[in-house]
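For this depiction, one protein chain was excluded, whereas all remaining protein chains were kept in their positions.
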Amino acid sequence: MATNVRPRIRLDKKQAKKGELVEVKALVSHVMETGQRRDASGKIVPRKILNKFVCTVNGKEVFAADFEPAVSANPYIQFKFKAQESGKVVLTWFDDDGSTIVGEESIAVS
Amino acid sequence: MIAALNRRQALAIGVSAATTAILGGSVLPAAAANDYEDLIKKFTGGKVPTVGRVKIDAPEIAENGNTVPMTIMVESPMTPASYVTEVLVVADGNPRAGVATFRFTPDSGIAEANTRIRLASTQWLHVVAKTNDGAFFMAKKEVKVTIGGCGG
Partner (left out) sequence: MISRREFVQVAAAVAALVPGGWSRSFAQQRMTQAELLKFNSVGNVTLVHVADIHGQLLPVYFREPTVNLGVGEAKGLVPHLTGRALLDHYKIPAKSQAAYALSAEDFAALAKSYGRIGGLDRIATILKSIRAERGNRVLFLDGGDTWQNSYTSLQTKGQDMVDCMALLKPDAMTGHWEFTLGEARVKEIVDTLGFPFLAQNVRDTEWNEPVFKSSVMLDRGGVRVGVIGQALPYTAIANPRWMIPNWSFGIREDDLRKEVANVRKDGAELVVLLSHNGFDLDRKLASRVAGIDVILAAHTHDALPEVVRVGKTLLVASGSHGKFVSRLDLDVRNGEVKDFRFKLIPVFADAIEPNAEMAAKIRSIRAPHEAMLGEVIGKTDTLLYRRGNFNGTLDNLICDAMLEERDAQIALSPGFRWGNSLLPGQSITREDIYNATAISYPAAYRLTMSGARLKEVLEDVADNIFNPDPYYQQGGDMVRVGGLAYTIDIGKPAGQRISGLTLRPRGEPIDPAKDYVVAGWASVNEGTEGPPIWDVTMNYIKRKGTVAPVEADHIRVLGS
């Protein structure tokens, strides 16, 4: 189930030479509730975090991450991948509640 | 009139802003001590990582314990023959040690990632990298979480 949350994604280049590194920066709005906080009535607020992130280029995984509650709210992720071929760069975040947040960019490789 | 030191005022003088703010208004009673060593052991299968090849770029003193920027870098050719598969990040002073695990492939081109993390107090970050041939490398870095306010 994809949500309506729109991640913000920045690639340092839209066109790359084959073998060149492309830097990806991405920000997504999310509370990253740790599951260790109590509300005003003293009850523990249940954990709700984005626990996993995957980046694929034309369906092939180039980078992934597992997040714990110690990752800050509105998670930021920055990484690189090696440009191999033109195509779709898809970023997916997986929520504890089973939903996903998906963002997409394209890269032209010459 | 003398007000009692409420939470907002505690923050106003900066005292321990990080400790309570970060992992909730009240941190759960620490049922167990921070388990960073266990997490590392689980990750390496008991192997002792070699110190080196891993670099941690994080502030020496955090500006805001709720969001501490951190970059990890691992020296590696990142070819199908020789590459970094996974990098574990743990923090030895949070109520729970786990922070993140990064996974790379030869198509990553470089084993480098940056994220922002929560640190409840001054502590060490431990970063362990695993290579495709089953070797482990590590580095650690201390990040001070301070109240600040008297520099100048």
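Observations
In order of appearance the chains are A and B, and numbering begins at 1 in each one.
The definition used in the following text is that a contact is a pair of C-beta atoms (placed from the backbone, for glycine too) under 8 Å apart; a residue touches a chain by one contact, two chains touch by 3 or more.
The structure displayed is predicted, hence computed values, not measured ones.
By the touch rule given at the top, the unshown chain touches A, B in the complete complex.
Although one chain is hidden here, its contacts on chain A can still be listed: residues 10, 25, 27, 76, 78. Across the interface with the omitted chain, chain B contributes residues 2-5, 8-17, 55, 57, 59-61, 63-64, 67, 69, 114, 122, 142, 144, 146-152.
Convention: only the chains that are shown with their structure count from here on.
Taking each chain's centre as the average of its CA atoms, chain A and chain B sit 19 Å apart. Interface residues of chain B facing chain A in the complex, by the touch rule stated above, are 23-28, 66-69, 71, 78, 91, 94-96, 98-110, 112-119. Within the complex formed with chain B, the chain A residues making contact are 21, 34, 36-38, 44-45, 57, 60-73, 75-82, 84.
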